[in-house]
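To start, the structure under review is shown below, and the notes come after it.
Every protein chain except one is present and positioned as in the full complex.
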Amino acid sequence: MSKIVEGLKYSESHEWVKVEDGVALVGVSDFAQKEMGDITYVDMPDVDDEVTAGEEFGALESVKAASDLISPVSGKVVAVNEELDEAPEKVNEDAYANWIIKVEMSDPSELDDLMDAEAYKAHIGE
Amino acid sequence: MKYYDKLVFELSQKGRVGYSLPANRFPAAPELPVELRREASLDLPEVSEADVVRHYTNLSQMNFGVDTGFYPLGSCTMKYNPKINEEVAALPGFTGLHPLMHAGLTKGALKVYQDMNNFLAAITGLYAFTFDPCAGAHGELTGLMVMRQYHMMRGDLKRTKVIVPDSAHGTNPASAAVCGLEIVEVKSLENGRVDVEALKPLLDDTVAGMMMTNPNTLGLFETQIKEITELVHGIGGLMYYDGANMNPLMGVVRPGDMGFDIMHLNLHKTFSTPHGGGGPGSGPVGVAEHLVDCLPELRVSGFHGNFGVILRAYAYILMLGKQNLKKVGQYSVLSANYIKECLKDAYKLPIEGVCKHEFVFDGLINDGAHDDVHGATTLDVAKRLLDFGFHAPTIYFPLLFHQALMIEPTETESKETIDAFIDVMHKIAAEAVEDPRILQEAPHGAPIGRPDETAAARNPILKFKDAQ
Partner (left out) sequence: MAGFPYIPHTDADVRSMLDRIGVQKVEDLYSDVPKEFIKKGAYALPDAMSEPEVRAWLNGLAGMNAKLKVFAGAGAYDHYTPSVIPYITSRSEFLTAYTPYQCEISQGTLRYIFEYQSMVCELTGMDISNASLYDGPTAAAEAMKMTVACTKKKTRVLLSKGLLPHVVKVVETYAKFHGVVIGYIPVADGQTSLEALKAELESGDVAGVIVPEINRFGIVENHAGFADAIHAVKALLVEYCDPSTLAVIKSPAEWGADIAVGDGQSLGIPLCFGGPYVGFMGVKKEYMRKMPGRIVGQTTDKDGKRAFVLTLQAREQHIKREKATSNICSNESLMALWVTVYLSLMGPEGLREVNKLSCDGAHYLKSELLATGKFEDPFPGKPFLKEFVLKPVKAPGLVQNALEKAGFFAALETEEGYVSFCVTEQRTKEEIDQLVKTVKEG
């Protein structure tokens, strides 16, 4: 049974978004980290890169797989979680405590297209 | 196999040498200007000749090759590598040739290329070959370049898509992307063959061509190949044949006759040259007559491809001759079907019917799972096989089945060897039912147990100095 946190927004491709002071924190769900298994690398964009909702901004890698990270929102990357460079396993340990990028949203209304916890729970069928 | 835990760097002692060079009888050349000289240290090993020989001999004894035992690695055609091939490829009359020597100096070498061109044309039904590509994936890329070049030369620039079955080799999409082509996947039917109805809507004037392996990666012949080729040709596309699975067709069916326009061969699979632990190979690309003008436009390796490998394949074809060619195809298919029939009582056979040179099981029928005990996976079966002196089959490919176990015996294995393999596979299946941990903890007798691959990827140690 995967953990789902109330109050976050979720995408179909298993990213979560949490808005703090107008900035979107983006990570992956517990379900996604479990599907990947031991994560060995988080491929992240550079600060100041533009991301677009529905398009990839990076990837998770395990020993035998790679999975694209799809941005749930559009905007400019204002921070990347550099801790994950050294310790990608943090995503396995707690997928919600370890955001991947922070995005200054260009269109916050995109958040309305995302799922709430209830809908996401139904989406992953657990 | 015995575990041996040294790296050559660890044998090094300052002042020891393993070489012998002539005395210098020339006047000293002027020193290089200081700003061009190397200042960095150069920490290569300093070891004696005997140290080197013993070290690499010890390393070799932790390795398994075709000469060690049965190697049923699906899609890789691990047939026996004849020794006459090695002998002729080492002749000084060949190894001493500088690649820029002109035709007048290299008549023997050019005769090899010319004959090989004719032989491969006869075997495949295509018209002309380039021998520049150094591996199968390299040939595949070159073949796709031919495809694009053909359309470019006709001024038909909008053809940027290439259709690939969902069962294709993983290299197919990567080669297409490197070549600037976009991949469009076509689905397979329940019976493992390309879904012709799903193909039809994908075909339009933006399609450069279609890549196929026939028999496909499930070892199944694409029975509707004629219809597929006609459809693709009908919209102006070209048909590409991935020759990785050519072995069962040797002496029986020719890709050219099936309507393929371009193909590559893997001389290191079908034509018996050794795999060398991952190369050197050779991936000559053949084209139909109407594509011959595309070949000179492409230069994909430095000189003439891997001549040494081509020589080995040449010797093999001379040995086969027209009398033995058919035996290669037929007996590779016979052995595969025999193993399939003997093992399908213990391993899931997802698609019934006759296979070609290889086939795919979808894991164990009874993996031993019960209560809290996890069942044995395909990986576990593979690792357990190592304990019995067999190499593992290809695992987790093709992706169509979760527990894919792909077995290719080739024509060079005797019935005794094959029967011994079948016995062991049955024994492993029985072990799984009895206690899957026997499999899960395998291998038990190899130089090392299962390694921590996650640690290797998270904290890469990729050279000797990283480990110090």
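For reference, chains read A and B in written order, and residue numbers begin at 1 within each chain.
The rule we apply is simple: a residue touches a chain if its C-beta (ideal position, glycine included) is under 8 Å from a C-beta of that chain, and two chains touch if they have at least 3 such contacts.
Computed from a predicted model, the values in this text were never measured in an experiment.
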Since one chain isn't shown, list which residues of chain A touch it in the complete complex. 40-41, 43, 59, 61-66
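The rule is short, and it goes like this: only the chains that are shown with their structure count from here on.
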In the complex, the residues of chain A that touch chain B are 38, 40-41, 61-64, 88-89
Which positions of chain B touch chain A when the two form their complex? 396, 453-454, 456-458
